[in-house]
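Just below is one structure, and these are the notes that go with it.
As you look at this complex, bear in mind that one protein chain is not there, while each of the others sits in place.
Should a chain be cited, it is by its letter among A, B and C, assigned in written order, with residues numbered from 1 in that chain.
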Amino acid sequence: MSQAREGDVVLFISKDRKRYLVRLTQDGALHTKHGVIPHADIIGQPLGRKVLTHLGVPFLVLEPSTEDLVLELKRATQIMFPKDIGYTLMKLGVQSGSRVVEAGTGSGGLTLALARVVGPQGRVYSYESNPQALALARKNLESLGLLDRVELKERDIAAGFDETDVDALFLDVRHPWEYLAQARAALKQGGFFGAIVPTTNQVSQLLEGLAEFAFAYVQVEELFVRDYKTVPGRLRPMDRMVAHTGYLIFARKVESPFGQIVGHGAGKIVWPPEPETPDSEEE
Amino acid sequence: MSQAREGDVVLFISKDRKRYLVRLTQDGALHTKHGVIPHADIIGQPLGRKVLTHLGVPFLVLEPSTEDLVLELKRATQIMFPKDIGYTLMKLGVQSGSRVVEAGTGSGGLTLALARVVGPQGRVYSYESNPQALALARKNLESLGLLDRVELKERDIAAGFDETDVDALFLDVRHPWEYLAQARAALKQGGFFGAIVPTTNQVSQLLEGLAEFAFAYVQVEELFVRDYKTVPGRLRPMDRMVAHTGYLIFARKVESPFGQIVGHGAGKIVWPPEPETPDSEEE
Amino acid sequence: MSQAREGDVVLFISKDRKRYLVRLTQDGALHTKHGVIPHADIIGQPLGRKVLTHLGVPFLVLEPSTEDLVLELKRATQIMFPKDIGYTLMKLGVQSGSRVVEAGTGSGGLTLALARVVGPQGRVYSYESNPQALALARKNLESLGLLDRVELKERDIAAGFDETDVDALFLDVRHPWEYLAQARAALKQGGFFGAIVPTTNQVSQLLEGLAEFAFAYVQVEELFVRDYKTVPGRLRPMDRMVAHTGYLIFARKVESPFGQIVGHGAGKIVWPPEPETPDSEEE
Partner (left out) sequence: MSQAREGDVVLFISKDRKRYLVRLTQDGALHTKHGVIPHADIIGQPLGRKVLTHLGVPFLVLEPSTEDLVLELKRATQIMFPKDIGYTLMKLGVQSGSRVVEAGTGSGGLTLALARVVGPQGRVYSYESNPQALALARKNLESLGLLDRVELKERDIAAGFDETDVDALFLDVRHPWEYLAQARAALKQGGFFGAIVPTTNQVSQLLEGLAEFAFAYVQVEELFVRDYKTVPGRLRPMDRMVAHTGYLIFARKVESPFGQIVGHGAGKIVWPPEPETPDSEEE
């Protein structure tokens, strides 16, 4: 995206730090209280530069990062934070060409990040039971030009997923432990499972469910990001930070250790081995 | 990768938690003190299952995640941690099809993660001045089947990068501030710059350099990951964690605010606007 | 303690960083593999200096901080960390002259810190059901000369505390929620309650108990300490840190909002007001 083209999504930033995420169209224009910028002024030109409104007010026009897209998304719901999305992609092994299921779609933040990584050869299947949320996500993804690789499905996932043999599956729903049979059915043998929940009580419930359904290599993690003020001679962290977004839980679907269909009651797996614990001190 | 195929990279895990990252070949075999597993036992079969050595000792065989690959890499140097890699990919907007420069290659940890995301349509240009490190990285990337999209270059980056107009550029070198003119020359207008350094003194020096070379939207961040013990009825964090890997610095190459070549002495940019500061309390 | 006196506790540190906590006696001597240091060489002299063994090997002799005492304690059990102790003293309002109850005594780490702060006018009542632990704590406190202000009691606290009207009470026991009626009986009206537990499940159980027993201003907190390498030109955090010691829970005993004895079944208090929540975002 060295020169901006029609269909590209760009980020306009005003001097007073207002941000406008815009998909360029031949006849489009950005209307702000500081004046108008026709998209035609952008198309065919490099980004990363200053453009002027018809009133002569400068804006910076930039290609958005994946983080910018997630943060600037029109949203109806709490979104996953970029720190959690980036880590989740690493843990789920998502790469160019991956086939991934997620639920719920929400406003489409994780969806768009998945779509950018799996690329045109990959596929994201995203389930959402709330039609308003799904409509918003569809609009968001369409404006980013990503709908060619995303299938949005309005569905209660209690009914199961249409897909099988997917590489990875991620649940951002209130009671993820209720859908573990469905998750197993969709995942390929050895596939990657992930979830995010905000409370410790939910973590405990999900851990119980994962044991029951023979998931292995279960990990519970949380991430923190600390930002610094960028004054070289007075380097110091910002005064405040986000303290909590959610607990991330990762696991692997493995063959049932009993050679049979695993369901409620199958009990705790002692093998396969758990990932090495960095410490062994007990309470 | 629903059935393992020749050329796939898989992870064998023993009961005593030893991990073996192996690329499958028709005639290959994993030799362990617990016995031998011929690759032929794996090829054509689903992963995520138990396999037995010729002595009857069970191993779990799994597809590795990007994190597994980074952590299991043969390494001669400190590697970037998965938490930092995942976040960096989000901040640099790396996606399927991106063209990215990095230096130094090191053991190839970031390289492989970039290569998996940019996919066959993208390209990673990775510079390393140490021939031993480069040879190891080449071996690592080859064994992962990723060399088709990575160009490894033995080079002191003081001489500059061969590429221009790249989407993103990342420096994991001791004195990143010495290569900012070269980084500007390689990046497209508006391109994404990133770096990692371990000390606060280096952060300050890099911040000075970024101001001098007209980079904008400078951010300094650090990430923490906290792991939990996964016992549902006794949920608690691990006793110890990694406290520091490095400071991440991100910035954007923007048009010189002076409409001319920007170099040493050009001074601090007051426009474009800095990202909104979450707080404004002063020391 | 400008000149060391008989009865003072001092810290000897060898070049190879071995630490010896010693109470000075007229005829005593420190015996190490590097030679002997008679206490008489220390008594009457300032601390913070180098002393030589009879073999000429140097040791540094220092007054221990409260943290040093806690960390060097002979211990049979997990101890509270200095970070948690220091914060607890602030939250419980412990000061010169305070009367404080704690259970269990453990090895006496919190006990000694309390004893140093409450001073000769204050009083620490410390309960422990394990006779071995109590014997060790007694020895530890005696060697620090603090037994004049500490009463150690071998007792199962299910039977209640002997004291009433105490300023503060702290529980470091496995099931603190089982002793809240006893805690209320010991605390003065308005008194400070504190506890430490390692798991989130215990936190939830204790929160339920505190609501039932009409405690107010309930807070759950955890502390982290990050250490830095002290090289001025290469300032950076240590690579690893303690990620978890325990969750601290603080509350205040207030008058029953129903004007009657509060016990099981009294339900959740909506008044008095909870401390202002820094945020109100919901899951």
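Details
Going forward, a residue touches a chain if its C-beta (ideal position, glycine included) is under 8 Å from a C-beta of that chain, and two chains touch if they have at least 3 such contacts.
Please read all numbers here as calculations on a predicted model, not as lab measurements.
Touching the chain that is not shown, out of C:R5, C:R49 or C:R174: C:R49 (per the contact rule at the top). Across C:G7, C:G44 or C:G119, the residue that sits in touch with the chain not pictured is C:G119.
Checked against the hidden chain, the listed residues C:G56, C:P131 or C:G233 yield one contact partner: C:G233.
Contact residues of subunit C toward the unshown chain are 1-2, 13-17, 46-50, 58, 60-68, 70, 82-83, 85-97, 113, 116-122, 165, 167, 188-192, 200, 203-205, 207-208, 211, 216-236, 238-241, 247, 252-255, 257, 271-279, 281, 283. Counting over the whole complex, subunit A has residues 198-201, 226-227, 233-245 touching the chain that is not drawn.
For subunit B, the list of residues touching the undisplayed chain reads 78, 198-201, 203-204, 281, 283.
Keep in mind that, in the parts below, only the chains that are shown with their structure count from here on.
Rounded to whole angstrom units, the spacing between the C-alpha centres of subunit A and subunit B is 19. Residue positions of subunit A touching 2 or more other chains, listed in rising order: 200, 203-204, 281, 283.
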